[in-house]
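Every protein chain except one is present and positioned as in the full complex.
Presenting chain A:
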Amino acid sequence: MSPVQVIADTDRCIGAGQCVLTAGHLFDQDEDGIVQLLTGAVDTEGDVALARQAEHLCPAAALKIQPVAGYVAGNDATQGQRGA
């Protein structure tokens, strides 16, 4: 599974908490109730699925999942860029 990057748009976030309910180890809410990412890149199959579910459930479309920039599957030289 290719690692993915989760992008959170804190201006769009409405603090419903769907992402935290979906994956409390990937997402949190700050003291104002706004989304906070607990990790940069997500790279296990299970976590990628959870991140995608959170993206789907977010009522404000505040989450985007995208491939980690520069990552090429099987290319060890670029895997070090995960989470950059």
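In this section, contacts are C-beta pairs under 8 Å (C-beta built on N, C-alpha and C of every residue); 3 or more make two chains touch, one makes a residue touch a chain; residues count from 1.
Operating definition for what follows: contacts and distances are computed from a predicted model.
Peer 1: Report the protein name recorded by UniProt for the chain absent from the figure; options are "Nucleoside ABC transporter membrane protein", "Sarcosine oxidase subunit gamma", "Cytochrome P450" or "Spore germination protein (Amino acid permease)".
Peer 2: Cross-referencing UniProt, the chain left out corresponds to "Cytochrome P450".
Peer 1: For the chain that got dropped from the picture, name the residues of chain A it touches.
Peer 2: Where chain A meets the chain not shown: residues 14-18, 20-22, 24, 28-29, 31-34, 53, 56-57, 59-61.
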